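Some notes on the structure that comes next.
Complex shown without one protein chain; remaining protein chains in place.
Up next, chain A:
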Amino acid sequence: MALLELASSLLLAPFSVLIVVILLASFGKSFGIRRLYVRMLIRLFEYGRANIESAIRKDSVDRGNEIEHEIGEQEEKTIKLNLNSKDKILPKTNGLVNKSGQNGHISNGTSVITKESLILVPDKAIQTTTVTTTTTTSINHKEQSQVISENNNEEIKDDKPRDFKLDDCFEYIKSGMEAIIEDEVTSRFEAEELKNWNLLTRTNRGYEFISWKLTVIWFIGFLIRYLFLLPLRIVICFIGVLWLTICTAVVGWTLPEGDLKRQIVSITLIHCSEFLSNAISSVVNYHNPENRPVNGICVANHTSPIDALMLMCDNCYSLIGQRHGGFLGILQRALARASPHIWFERNEAKDRSAVAARLREHVSDPKNPPILIFPEGTCINNTSVMQFKKGSFEVGGVIYPVAIKYDARFGDAFWNSSRYSMMQYLYMMMTSWAIVCDVWYLPPMYCEEGESAIDFANRVKRTIAKQGGLVDLMWDGQLKRMKAKKEWKELQQEKFAERLKGD
């Protein structure tokens, strides 16, 4: 008897923990637990920043270097301004760098040079000689990140043909050197640099030993993250996937087709996504919910596989992508049971028209949920938006642009697929503080008369970049893996030759 009682109480304990966990995960969001947690973290980072600042200031006073002192004051002012805004849970600044060329100060992550010469681009229409002051990111999401002003160098005029001079190639040499020092593209495939340390080892750049207090905080944070949060999150993830499979199976098989089913599926999927998002402690701020997509195609900038999860916590989408095995495959199959998704085989992917046909078919039924597409085709590090592939813009119909911007202070969501596998990536996500992001629903856009698919794609890209405060680049995201195309160099040669013609 006693043994039985012992056994049952032993089993009961983890079971009740499980129930508590499930309850917390389901209701955690409505109690605002995660947001409270994020607020506490911000205060912690503030403290850490002040600590580092004072340590640097002590050093710099010893060295007699005044510049960093000024930076410290400026940063304090910026942070103070942001903490005063009580209505926002998170300040608009995401702790990333923005020092424009105006004040000429440099802190981690900004430009080393002011680019003055020819910026070479792979597009014929846009290639001009300009003076560009580049900043890597902007504090205010509404600011344009690139300022282009007219070149007033008299010597370089693109239209007049003239004789070859020995110093004609100097501007190309200079441009090449500037590209070596700093370029727009290669930095997009690596995790962003943070202005201030967020107490994670992985973002530790040279803050080897600042002070005892900081090290203690870091250590406590380390313990909390790895010994408390990580196991909790893994359990939630496991249960979440199980729950998702069960729910979608039940809903998909038992209900008859119709409007009611669609509504229930939508509610179920949103609920399951919220449950799963607990596994990474995500806090998402949705802006402009009046523009929430109802059908058609939804396009967004791509940073990580988690993007889909972030969006699905608020609205039901159909997904499109290659069929995977493993963890993703389980999710794909589960989802496919409940609502229409487009999963294609790898070899089908090469047959663009087949995929496009299925896309068109899905979009033509206005009752289908909006289909979520990431036109960049690959993960970019959330500081810029790279070239949109025109495929989804040729289908016709309405496009709902969505801008997603992560706050990298709490955990960098970018998946560097050439460096980390999916499992490593998930591990990193689950050991970060949290994933915090802003999602802006933008008003629907339609293809205009006489506008080509490429122009339309660029127009949508510009809108998304502007809203998210990201740099709008025309470079192809595939440059992550591939080399620059020969045609682009030939374009440059053509432009130079045009200047010489008339000889």
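Convention: contacts are C-beta pairs under 8 Å (C-beta built on N, C-alpha and C of every residue); 3 or more make two chains touch, one makes a residue touch a chain; residues count from 1.
The working rule: contacts and distances are computed from a predicted model.
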Options "CASP-like protein", "EF-hand domain-containing protein", "Phosphatidylinositol glycan anchor biosynthesis class T" or "Dolichol-phosphate mannosyltransferase subunit 1": UniProt name of the undisplayed chain: "EF-hand domain-containing protein"
Touching residue (missing chain; options A:38, A:119 or A:460): A:119
Chain A residues touching the omitted chain (full complex): 67, 101, 104, 106, 110-114, 116, 119-120, 122, 155, 163-187, 190, 201-206, 419, 428, 475, 479, 483-484, 488-494, 496-498, 500-501, 503
